[in-house]
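Complex shown without one protein chain; remaining protein chains in place.
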Amino acid sequence: MMDVCGVDSAEGLFAHLPEAARLRRPLDLPVGISEYEIVDYFRRRAAENANGYASFLGAGAYNHFRPVLVDAVASRGEFLTSYTPYQAEISQGTLTAIFEFQTMICQLTGMDVANASMYDGSTAVPEAVMMAARLTGKGRALIAKSVHPEYRETLRTYAKNQGMLVEEFGYAPEAGTIDLDDLDRRMDGATAAVVVQSPNFFGIVDQVKAAGEIAHRRGALLILIFTEAVSLGILDPPAEPDIVAGELQSFAISPSYGGPFAGIIATREKYMRQMPGRLVGQTTDSRGNRAFCLTLSTREQHIRRERATSNICTNQALIALMATVFMTVYGKQGLRELAVQNLAKAHYLAARLKPRFSAHFFNEFVVRLEGRSPEQANKLLLKKKIIGGLPLAGFYPELSDCMLLCATEMSRCADMDALSEVLS
Amino acid sequence: MYPENFRYTKEHEWVLVEGDTGTIGITDHAQEELGDIVYVDLPKLGARVERGKSLGSVESVKAVSDIYSPAGGEVVAVNETLADAPEALNRDPHGAGWLVKLRLSAPAEILDLLTAAEYQAYVEAEK
Partner (left out) sequence: MISKVRTHPSQNEALLFERSSPGKKAYQLPDLDVPPVDPSDALGAGNVRAEIPDFPEVSEVEAIRHFTRLSTWNYAIDHGMYPLGSCTMKYNPRVNELVARTEGLAWAHPYQPQALAQGCMEIMARLERTLAEISGMDAVTLQPAAGAHGELTGILLIRALLEKRGDPRKKILVPDSAHGTNPATAAIAGYAVENIRSNGAGLLDVGALERSVTADVAALMVTNPNTLGVFEENIARAAEILHAKGALLYMDGANMNALVGIARPGDFGVDALHLNLHKTFSTPHGGGGPGAGPVAVKKALEPFLPVPRLKRSGKQWAWDYKRKRSIGRVRAFYGSFGVLVRALAYILAHGGPGLRNATVDAVLNANYIRKRLEPYYDLPYPSPSMHEVVFSDARQEPNGVRTGDIAKRLIDYGFHPYTVSFPMIVHGALMIEPTETEGTAELDAFIDAMISIAKEVETDPHFVKGAPYTTRTSRVDEVAAARKPVLRWKPR
């Protein structure tokens, strides 16, 4: 091969590079190791993490069973090692699965169109807000304090550079739902979007309809966020949102220390051309067979460049596929039963403790502790090999005596009993 | 090929002036270059348009092209049929594929645009 290329040695291939740019020493990295050593390296790292603990953490990443079929499908080389389906004729597998994914997200959220996924729920928020800004021509967003704190932080990072004003409105201190008066006071005609989460960060089913009325009255769009996708199995999708954005990690995506996850954006048909991210559409081939392809590509960066709806060049295809398999395995009845099990587990636990807020909740709730701090309680729980809830002091100083607990279908009665013993 | 009573821009738009109304479209050369048109983005009624500035865009599957207005004025009509049938723009770019009608602020300004013969020559030279 080197003969064909006309070089004597590997060095000949790089001879044209400026000498000053060349690295003339070996990389300061150890030599390669064998497969067994690689597996062992990661096994040892895994052993340095929590192993065999019962966990009551939620807060944007949830412990749910992963049906065995998920990895059986996602491990197939044809899905795992394939590229973005730009060449439709040899990517119908990926394209068909995405079309099904888009459909199921619409069915779950009650919206008309859904994209092929965003990086995650947190980045879907600024994308949705920028979409609302383009649609309304306005430059301000109002976001509830009860939206996941790290999602709000992410929005602020993006908004700052778009000249977008972001303001927060509060939550009702007893109920835990959004403070509608606060929202109403802050609302104005220059607002592009009102952003609420339901179930919110505190696990509470929030007042989406009322928020929508306030937003629409002043010409803003309503953006609804969700972090716990399992809730879609039982919660009625509100009609008020113009854009729904959220996180699908609960659908068979391993918590995996925070990623990779998959977000979605879903919206009404009239807003379709302002959606960011990939879209798969149905069409026919020249023989009249049904076929699928990427479509409405002119929204995207590779065509519209600096005037694109977003710079995004990925859809978390493999992750979205896992979610698609999950949704298929559970199906219409299963998603409901799964959600209802989550309700039962969390409400069993809550009955043994004192939820801090009075409004309805799904599978997460806030508990106020007396006598000891959440951090101290968690230390005691760790001795019983239980990871307790998330202490809220870091995110909500006014709730520093509280922790956020989550119970799912994976939570066991005995562990919940042990937890409530320590916390009450 | 190119209607005599139109005027043309080097960006391949045409304008037909009738009194103080100007009808604007893109030329046959433009639609051929773009290929199958899939979507046309047009301004709203009442919008003010400036000469030489973009008044919207035309999309094919793989490209977007801005439409630069040959004249300034106020949008008084928009070709609604293109929303459902953008292919009209390919089939009949000088007729049924018109884009917008303006109430021209300065009808005389179009006189410095290319005539049909000049535009024809320009397109030929580009090839």
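Every chain is named by a letter (A and B) in the order it is written, and numbering of its residues begins at 1.
One rule holds in what follows: a contact is a pair of C-beta atoms (placed from the backbone, for glycine too) under 8 Å apart; a residue touches a chain by one contact, two chains touch by 3 or more.
Nothing here was measured: the structure is a model prediction, and the numbers come from that model.
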From the touch rule at the top of the page, work out which displayed chains the omitted chain touches.
A, B
Given that one chain is not shown, which residue among A:18, A:137, A:371 or A:397 touches it?
A:18
Taking the full complex into account, find the residue in A:8, A:306 or A:370 that is in contact with the omitted chain.
A:306
Hidden partner sits against subunit B at residues 36, 38-39, 59-62, 86-87
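By our rule, only the chains that are shown with their structure count from here on.
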Distance in whole angstrom between the CA centres of subunit A and subunit B is 44
The subunit A residues in contact with subunit B across the complex are 273, 297-298, 303-304, 307
Subunit A partner, complex, touching residues on subunit B are 38-39, 59, 61-64
